[in-house]
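I'd like to ask some things about the structure below.
Every protein chain of the complex appears in place save one, which is left out.
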Amino acid sequence: MGKKVALDGNAAAAHAIRQINPDVIAAFPITPSTQIPMTVSSFIADGLMDTELVTVESEHSAMSACVGAAAAGGRVMTATAAQGLALMWEILYIASSMRLPMVTVIAARALNAPLNIHGDHSDVMGARDAGWIQLFCEDAQEVYDSIIQAIKISENKDVLTPVMVVMDGFNTTHSVEVWEMEEDERVKEFIGEYEPKYPLLDVSRKITYGAWAPPSEYFEHKVNQLTGIIRARPVVKKVGEEFGKVFGRSYDCFELYKLDDAEYAIVMMGSAAGTAKDVVDVLREDGVKAGLLKIRMFRPFPAEEIKEALGNVKVVATLDRVIPAGAYGSPLFNEVRSALYDAPKRPMVIDYIYGLGGRDIQPKHFKEVYENLQRIAKTGKIEKMLDFINIRGKWGK
Amino acid sequence: MAFLNDLAKRGERFAPGHRLCPGCGQSIIVRALLNITDYEIVIANATGCLEVCSGLFPYTSWCVPWIHSAFENAASTIAGAEAMYRVWKRKGRTDKDIKFVALASDGGTYDIGLQALSGAMERWHDFLYLCIDNQAYENTGVQRSSASPFGANTTTTPVGKVKRGKEQRRKDIMSIVEGHHIPYAAQASLHNWRDLMNKIKRALDTKGPTYINVLQPCCTGWGFPPDMTVEVARIAVETCAWPIYEVVDGKVKINYKPKKKLPVEEWFKMQRRFAHMLKPENKDLLGRAQELVDEHWEWLLKREAAGL
Partner (left out) sequence: MKIGEKVQWNELLTGGVIEDPGNSIDYKTGSWRIERPIWNKEACINCMFCWVYCPDSSIKVDKDGNMAGINYDFCKGCGICVKECPKPGALAMVLEADIEKKGMDVVFKETFGGK
């Protein structure tokens, strides 16, 4: 049996990593993920795990060493945030293109400038098309559970694609919560052994990784690569179910909260979903048919399922925690709206941006969003396609 | 010459059919690396001429495990592989004795890859970093690097109406490497195959990080006929523009001292990139170039004499 512990999200990640005991970790400290490599280092120092920890001089080298280690053949993990993820960006594509399983824990944080060390999704959203599977977590429990599942997803022979497990900087990384930690042995058993497909260290095979592909070759490689992440869709679901059978907490690509008969829905990811659920409960008591769709798997984007889940809703608000300068619509908005384009009833969708650089979002803000959705449903008119939650000053006309 | 005959018998681990320019010395160096021992070797290759010419899909010239990731990260890539090897050894997944080598040109070493190299040396990974130094970014079309010598005419330091080539001296990478107090660092030249091979073997046999800087005359970028690659390297050493030496435990050992040190002009004469230096109006440049060569050479001699 697992045991209840009161620890923050970073500690949850560190304990998951301890139980996974990967072969190699290459990491560089960056707020708010620093406690992960720190805690892992202390676990290693105390002999609680025997991972080779490569204390690299930058995140660029962290991801590069992860690529080298994963290609060599074995289980590889790292953790980072913000500028660190941005610095890894070049190599993220290489990890996914080489189809190297690995898990990176991200403490999602704002990007400079101005300097800000607090939570938002600017970093992860910048990496959304890097070919990695992205799992967003709401709380420490989900972080712990998702990291364990991510190993299995990433190493699945149909998938062989790296996974980012994302938690919100400070909101989750630094909030102490009560969650359930499973027994070491049972986690070990759940993730099983990993057989790398093309290990460099099997010197009898002499594999070449990373040859250059001219225009006559490159395109086919990229299409071939795509198959891995596409096949992750059912695998994420399956591993989530298996996890539920073993540990009693099941997962899917998303979570539907009171969405069955909902007329007004918020779609969002990450830690603030908890607050949204509370607001839904309050509104439901008042007879407002509010619901919530919390997306867990942003990549690959579960468009079909989302179309189905939101098909009967009247108005949808997507809440993004990133500011995609110059784009028509924030990432989540565009994905959701595009998924709904073919829905028979095609709900209206509006775009909200919240929480940049750690700005809080409170129940009253969610209430305002739901009120706006009701107004739109009633009048059939959208006044603002895009609005910002909890900023000083008015946006738009 | 039984030595070379014995080596030649063993067969090649770098296959022909690669696309390096005719006369390119990169493969001379790579063949020295792979021929001098029969160790199992895993290579991480930085982006550059060698990488694009030897691993061009669907072909590979490598008969050893080989990975190319990016330009600036050969050292951190090999560091990751070497860390995984330690796990394999510890857990009994392999009983093989494997050596790890990062290959990069001067661009991937002196410049964009310097941080990764420094980190990997400081962390004491057990690997050889072999820099194939052709003194410019040859792969992208002969742009200056911090390894380009003073005066060199490159595509980003072109000789024009007012500019006269590279205005700065080349970076002394060996001193930077030395600052990491690694057990073995050496500079070598491909013309002296025996010295080069000895150094490679010694580096591979040394535990911990090792570094070798090999001059690679680039006929295309430097401007000389392809059959002159070895000779251009030889004259670089005879002029002391490229001293060959080792730093072991912080002490310099010069491996070759020319009986009669040739003026650097002799080396410049062979190469288009220095043609302007030989014009009467650029006498000052030639003088300065000679000063820089002398300064470095005398500094090495002094260090060696003093046992430093």
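By written order: A and B. Residues from 1 in each chain.
Just so it is clear, a residue touches a chain if its C-beta (ideal position, glycine included) is under 8 Å from a C-beta of that chain, and two chains touch if they have at least 3 such contacts.
On a predicted model such as this, the values are computed, not experimentally measured, just so you know.
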{"item": "Displayed chains contacted by the hidden chain, counting the whole assembly", "value": "A, B"}
{"item": "Residue touching the undisplayed chain, where the options are B:Y59, B:W124, B:Y256 or B:W299", "value": "B:Y59"}
{"item": "Touching residue (missing chain; options A:A82, A:M167, A:M181 or A:I207)", "value": "A:I207"}
{"item": "Hidden partner chain, touching residue among A:A12, A:M49, A:A62 or A:M98", "value": "A:M98"}
{"item": "Missing-partner contacts on chain A, residue numbers", "value": "97-100, 160, 197-198, 205-211, 213, 216, 219-221, 223-225, 227-228"}
{"item": "Where the missing chain touches chain B, by residue", "value": "1, 4-9, 12-20, 22-28, 31-32, 54-64, 190, 193, 225-231"}
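The working rule: only the chains that are shown with their structure count from here on.
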{"item": "Touching residues (chain side chain A, partner chain B) in the complex", "value": "23-24, 26, 50, 52, 54-58, 60-62, 64-74, 76, 90-91, 94, 200-203, 205-214, 217, 221"}
{"item": "Of all residues in chain B, those that touch chain A in their complex", "value": "40, 42, 44, 51-52, 55-60, 62-70, 72-73, 75-88, 90, 93-94, 96, 98, 115-116, 118-120, 122-123"}
